[in-house]
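Contents: one structure, followed by commentary.
Removed from the display is one protein chain of the complex; every other protein chain stays in position.
Our next item is subunit A:
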Amino acid sequence: MAADPRKKAQPTRGANQARAPWREQAESYFIHHRKVARDSANRLLHTPVASLMTWTVMGVALALPVALLLLLTSLQGVSAGWESSARVTAYIELDVPLERARVLGNEISGDGRVAGVELVDRDQALAEFRASSGLEDALDYLEDNPLPHTLLITPEEGARSTEGVEGLVRFIEGMEGIERVQVDLGWLQRLNAMTDLLARAVWALAILLAAAVVLVIGNTVRLSIESRRDEILVAKLVGGTDSFVRRPFLYTGAWFGLGGGIVALILLQLSLWWLSGPIERLAGLYRSDFSLDGLHIDGALALIIVSMLLGWLGAWVAVKRHLDDMEPGDIAGGA
């Protein structure tokens, strides 16, 4: 007689069988899980080439978006670093004399958010422009110096955030005699906009590739379900619940995910190692301390967990689609 506490049917026979206490039940449940997990892993290792191919497909599909995300994080680190070198340029109205410009400069440098102010007077500016632009002849035609006095303002360390700089700009703009204030962040904003765009593209790619992983695993598990059809039918016939029958396949999916995650990590490490030399040289040319960061231990763990979840999900899709419909009716022969 079945000593199953979950049973709902009340057969009338064999009540003399001792019921397993719950501890023993839980214990055999865990033993069963361990056995199923081990069996599924062994099955994968029994067909090493096929398994390795699935792992590689999964690894490539996972490594690609993760690599792009890493690149993105490094780029965002770059823009964060350069934001600190932001400089504010204030152009003084043309009719303001040099003395007044000095006073303005002193006023601004008196502000707590300002680290230093440099005054570039219009004659000096014209001379610099003449020297650097190569437009000497054209400049000679001008009657007046078209350039204003300019204040180059370096913000204090604490004011170098976007909001801090904006506040400073508003303050300077509000002063009398200031024509226009420009923050030299244009290229930085463009870089930021580009990394934002790239981030979205990478996430879209990541989602698409994750879906591909789920489908690949789903298809692989479907084949494995087909090849174990007899076993599934017999298990259902002798009273295996749906979750009992699903379990080995869900473990298979998770093991595919584990292997895929490990392959992805290896691919990432290899390409990082391969790229690190050229990147260092390139960053050196730009005098940047840019470097491509690899995955840290927690990132690697997260990648593997996500990978296993995707594998599990793929298996679950296959199981839902193909396994639950399988009924042992066809074993029993025709009517």
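Just so it is clear, contacts are C-beta pairs under 8 Å (C-beta built on N, C-alpha and C of every residue); 3 or more make two chains touch, one makes a residue touch a chain; residues count from 1.
Quick note on the criterion: contacts and distances are computed from a predicted model.
The listed options are "Carbamoyl phosphate synthase large chain", "Cell division ATP-binding protein FtsE", "Pyruvate dehydrogenase E1 component subunit alpha" or "Peptide ABC transporter permease", and the UniProt record of the chain not shown names that protein "Cell division ATP-binding protein FtsE".
Only one of A:E157, A:E231 or A:E280 touches the chain withheld from this view, namely A:E231. Annotation: of A:E27, A:D196 or A:E226, A:E27 touches the absent chain (contact as defined above).
For subunit A, the list of residues touching the undisplayed chain reads 1-4, 6-14, 17, 20, 24-25, 27-29, 31-32, 230-231, 233-242, 244, 327-329, 331-335.
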